[in-house]
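Structure record follows, encoded as structure tokens.
The other protein chains are all here in position, but one chain of the complex has been omitted.
Let's turn to subunit A:
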Amino acid sequence: MQIAIRNPKDLLMGLLYFLVGGAGLLFGRDYAIGTAANMGPGFFPFYLSCLLLIFAVVSWARGFLLAGEPVGPIAWKAIALIAGTVIAFGFLLERAGLAIAMPLLLVTAAMASDRFRLDWRTGLGVVAFTALCAALFTYGLGLPIPVLGSWFG
């Protein structure tokens, strides 16, 4: 019998179950399990992690036995730009302030689309939206979101 990958999606899901279940066992190894009548903090995490490992094995078996479709192309550029710019926003918001973090987010995110052109209209839009956010969140709602952050004193 020839062994071949028939459903890559199941294999990947199996990997996910394995990683999450494995992490649950690894990081939860010091939590007391206790008994059914008196469960410790480790009771649920332990059994759930074991169940996830079983799911991993079943999922891998499905990947070799049941036919499926290929995963298809992954939009790595969009992932990197969108997630990266959100993380940068989180880092910069309190340090550099909204006036820097928001325009950076808008322009970097827009670069993920191939229809993006940086011209005066985009610039105007970026400035207008940043001003709207400042007016709404910082001044209107009084949330602790600085327009200029701690880097500027």
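What to note about this one:
Everything that follows uses one rule, which is that a residue touches a chain if its C-beta (ideal position, glycine included) is under 8 Å from a C-beta of that chain, and two chains touch if they have at least 3 such contacts; residues count from 1.
What we mean here is this: contacts and distances are computed from a predicted model.
According to UniProt, the chain absent from the figure is "TctA family transporter", selected among "Formate dehydrogenase-N subunit alpha", "TctA family transporter", "Sarcosine oxidase subunit delta" or "Phosphate-binding protein". Of the options A:Ile5, A:Ala75 or A:Leu148, the residue whose C-beta touches the omitted chain is A:Ala75.
One chain is missing from the display, and on subunit A it is touched by residues 9, 12-13, 16-17, 20-21, 24, 27-28, 31-32, 35-41, 44-45, 48-49, 51-52, 55, 58-59, 62, 69, 71-75, 78-79, 82-87, 89-91, 93-94, 98, 102, 105-107, 109-110, 112-113, 115-116, 125, 129, 133, 137, 141-145.
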